[in-house]
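Every protein chain but one is kept in place in this view of the complex.
So, chain A:
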């Protein structure tokens, strides 16, 4: 089963970046990938999607495969502020601060209550109260919603909970948004911090605050990544593959977890400026601006590797302008801003 989730109108794996989308009038602000569907969020609030829509994960029924980039989530002039994809589902926040989901989620991923496992169109999960902004994070079977304003920050989660990645004790699923943690900035202990980022692996989550300190970690953590050692540590960059975690601390990469496909091969490296993670590979930028990748590259997602896994940095691309990097399910995305091109 191969889907055209690169927006390239063919089913083949590619091992060299190809131009997938060329935007002239708007800027790409985010790329998010599910198991076999991909979405691109533009700064005008529109969303382009492609790939598998058999479960309605692109927000409409009747067309199980979207072969090339197509406007999605545009009913009633909807303006999308944030979006995240999981295995076969998508969650968005619109300009009225409504949180909506669609697709299929057998483990509570839609957040629509215990009885709803699929929805071919967007359904309201949660209405963010006035005065808050929302931000989404996602993984295979989970979604996390962060609400924040100047005074406080709340983090909600839903989806699979068999590894206590959301809440203790473990449960088969959390089928509607549940509060995971909250901060009150007027509390001296919180010291004006807020949640900045939630890094999510397959069965774990790690929360980083605005001072870049790790403040919470839950679930089946990658082996060697010990709570007592890492809580409170400051990191410049963090990213989770399904079964490993990667941090840049004081300019040095530190990785923990599954190394069967060389996922941990960059541990100790001081060359990476920043990086992003896919299901089992990483894509990063070196000091000199070159885009590289490492880890499991069987589908060409780490470039020309003879289909293998790389412990060396595999040089993927030399961007000409400002660049954002994203990893999907064995897919790699480079957004180059100067000419506003997305290569997949």
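The criterion applied here is as follows: contacts are C-beta pairs under 8 Å (C-beta built on N, C-alpha and C of every residue); 3 or more make two chains touch, one makes a residue touch a chain; residues count from 1.
Quick note on the criterion: contacts and distances are computed from a predicted model.
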Key: Protein name, per the UniProt record, of whichever chain is missing from view ("Proteasome subunit alpha type", "Diphthamide biosynthesis protein 3", "Ribosomal RNA-processing protein 4" or "Vacuolar fusion protein MON1 homolog")   = "Diphthamide biosynthesis protein 3"
Request  = Identify the residue among A:10, A:27, A:211 or A:260 that touches the chain left out of the display.
outcome  = A:260
Query = Of A:102, A:128, A:160 or A:253, which one is in contact with the hidden chain?
reply = A:160
Message = Please identify which residue in A:32, A:199, A:279 or A:332 touches the non-displayed chain.
response = A:279
Ask   = Please identify, in ascending order, the residues of chain A that touch the omitted chain?
value = 1-3, 5, 35-36, 87, 106, 140, 160, 162, 172, 242-243, 258, 260-261, 278-280, 296, 298-299, 329-330
